[in-house]
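Removed from the display is one protein chain of the complex; every other protein chain stays in position.
And then chain A:
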Amino acid sequence: MELTTTVNDETRVVEVDGTESAVDLVRDGLGLTGTKLVCGSGVCGACTMLVDGEPVLGCLTPATRLRDASVTTVEGIARRGGDDGGGDDLHPVQRAFAHHDGLQCGYCTPGFVVDAVAFHDRWRAEHGTDEPDRQAVAEALAGHLCRCGAYEGIYRAVAAACRGEHDAAGGSGEHVERVERVEAPAKVTGAAVYTTDVVRPGMLHAAIRRSDHAAGVVGPITFPDGVLGIDVLGEDRRVRWAGQPIAVVAAETQAEARRLARELAVPFTPEPFVIDPDEAARPGAPLVYATKADRKEAPTASEGAPMPAPWDGNVHGPSRAPFLGTLAKRRIRSARSEGRKGLVELEFHTAAQLHTAFEPHACVADWSDPQYLRVWLSTQGVAAMRLEIADHFDLDPTHVEVVAEHVGGGFGAKLGLTMEAVAAISLSRLSRRPVRLVLDRHEELTGTGNRPGSRSRVSLLVDDDTQAVRALTVDTDSHAGIAVGNSVAALAMFLYDRTPRLARDVDVVTNAPPGAPFRGPGGPTIAWALEQTVDETAHRFGRDPIELRAQWDGNPKRQALYRWASALPTWQGRPATGSQTGRYRRGVGVAAGNWMYFVDPDCEVVVRVEAGRLVVSTAVQDMGTGSRTVLARAVAGVFDVEPTAVDVRLGLANSGATHGPASGGSRTTVSLWSTAVDAATSLRARIGTDLAGAPDGVSATAKRGGDRGMRAVPVTMGGIQVGRGFSAAVHVSEVEVDTRTGKTRVLRVHGGIAVGRIHAPVLARSQCEGSVIQGIGLALYENQVLDPHTGLTLTANLEDYRIPQLGDTPEIDIHFHEDGWDRVPGGGVGLGEVATISPAASVGNAIFNATGWRPLTLPVRPDRLLEGLRAGGAR
């Protein structure tokens, strides 16, 4: 049926079929792609729009409700705020989001902005310029989620807008307004284009047919006449997990493609399978990989190739990292038989954590010109993807272009060449038409990766008198489904003295969806085990947990963080463990983090002058981690201009740079910054600072190169060189445990981060705050759940897969220790990983401090907490 609606003050007549929702009408029918579809079930609020002035959910509101209504989408918000003498037309809330960096990847931002505008306008009408407290903001915006964890910035932005500080462009009164993240204006207005927003003329839509069985063999697939499809199974025709893609079909509309995929006949012979890791490890369990050849097909859950290790049934490993390992084992064995106080042995379990980037995996491939393949891809590595795509399709890389203008989060799950890209490209080659393939939330939460669950046994032996470390062994079984190559225990080699130790990592494969790298792969998992074991040791000997770590720790940067943490009032005011008896018990915990230093020495950056403006470009992408801003600030600093005076262009085709870093492994900023500074410095040496007088197109290029004499490992692999030294973090968390309902609230987190010089302080702080939020999710809420009988993912929606909300955000204080990296060009290294290692462990230790009960299993849900306290674990 046809309906008339007014959208952003424009009358539109559109055709609807009646089952679709308002977000479908707005995005697909009207082409207003600022509004985003994320969860599709009314949980995340990304699709929020105003209908007759009321915020409504675009995904749950029937499209027919827009009939004769006045609709305002994020694209229409600016005009509503334009009459305040501002000049830039933005609503005060939009400017406040930009000023306070209330966003990272930006994919949830349109929904937050629209609802915050409604809240702001209501609040101002009732309360003038009084500031709303956090509770009021959290309740008003309870229907929104942000996976990057930009909640602190969102609180700051909404409060400042309500105080009236952003009523005029540039700031009101004494408040000077800045745009911290250079692309923030595009993100708060809905103008930023993500892969999911790309529409090409004549575009086909593709959908994936997935297996609903966990194991079996698929016969030949015959596509119905006239149906364009490809088979995406391997040569062995084998399905190994429920949700595995079998075939991909394309059609004129997404609904039609989904229907064709659903109805496709798939000859399937089920086979035995195993979901539970304990069962998988037993003799006689169904084998996930039956032959030696099969095992070579196992994907890796890590960023590098898996270490060679033996197989025994479904058990791959151990891969061993020893330092006087036999001695470590012998010391622990004899301490055990002697019943020594100094031996602390604990077993820890972690649940699989899903990345759930808010922009799903998405690809638009356009191979309609046989000589040139253009790929819009939601990826963490445009440069690497160009090479991988060229290799996969046997093309000259110069005939391939990979575009990722904005990326709605990745967290590690978008580093490789994933199946949706291969499928879309293949279908485009067959049809010679552009093909779009976008995963829905169910697919995204099932099969695009996870931080694997695990079991770790830790034995830590200290001297009974001095508490000097005598030995450490860590044995970790990782549960990455069909994937192998986990490295968790091995990360325990890099902390706390060079004492005898042995780390063993084992993969137990099952017919479950594959794990994938996730921010600091293995890091939060080992910290959960090791840092609690250290805490238990301190408790046993009545030692201050910070002071005990400081006694062992040879990292001078972390020593500085220990001094900072010890002096915090939060730490100094911590209660004695188990001393509290009331319903609500407060506790404070500490944990340390450690990460490697990586750099991409092949990174190139080009700086040029175009029409009197500085333009900096390289083959990088920005998933909210701030690469645009880092490049702009580097160049602006050399020319002594504002960062917003520098244009940033990302991607190969429009840069002239041959290579740029992936956004992963904390290698991006440290690769970009000094390279951009070098290029800008050499350009300035040529043209001075008179940009208007510079010849148009004059440019300079610089290449990062390695750190001279500073490699830890003398090879470069996959764009990564391992540099010397470790970055460091210390987190101090304060929690409040409600012993009646089992709910834990994190009240306050202090994060000390030692990565040297910070190149974009406001953005760096945002990212570290996001690490804390994700750590709280890992600690308290997030838990992939599979059906034990089918292997189907039950937590394939954001209702059942629970990520932190705005109201779960503690007060977060981020402290940067900027010394210690002077030998690295630019003076600082990456922080994406190191900031994410220790938050969850610090929460675990805080719960122990509060209750006397040590949570060994993640997440610490109310049921586990109640059971733990009930079972008399409390001291």
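Definition applied: a residue touches a chain if its C-beta (ideal position, glycine included) is under 8 Å from a C-beta of that chain, and two chains touch if they have at least 3 such contacts; residues count from 1.
By definition in this document, contacts and distances are computed from a predicted model.
Peer 1: Out of "3',5'-cyclic AMP phosphodiesterase CpdA", "NADH-quinone reductase", "Cell wall polymerase" or "FAD-binding PCMH-type domain-containing protein", flag the one the UniProt entry gives for the chain missing from this complex.
Peer 2: Hidden chain identified via UniProt as "FAD-binding PCMH-type domain-containing protein".
Peer 1: Based on the whole complex, identify which of A:A490, A:A796 or A:I812 touches the chain you can't see.
Peer 2: Residue touching the chain left out of view: A:A796.
Peer 1: Have a look at A:R65, A:R124, A:R684 or A:K703 and name the one touching the chain we're not showing.
Peer 2: Among A:R65, A:R124, A:R684 or A:K703, only A:R65 touches the chain that is not shown.
Peer 1: Check the options A:V43, A:A328 or A:V620 and report the residue that touches the missing chain.
Peer 2: Among A:V43, A:A328 or A:V620, only A:V43 touches the chain that is not shown.
Peer 1: Touching the absent chain in the whole complex: find that residue among A:V14, A:V56, A:V648 or A:L683.
Peer 2: For the chain that is not drawn, the touching residue is A:V56.
Peer 1: Please identify, in ascending order, the residues of chain A that touch the omitted chain?
Peer 2: Where chain A meets the chain not shown: residues 1, 17-19, 21, 40-43, 45, 48, 54-57, 59-62, 64-65, 115, 138-140, 142-143, 212, 242, 255, 258-259, 262, 440, 442, 740-743, 780-781, 785-790, 792, 794-797, 799-800, 802, 804-808, 861-863, 866-867, 870.
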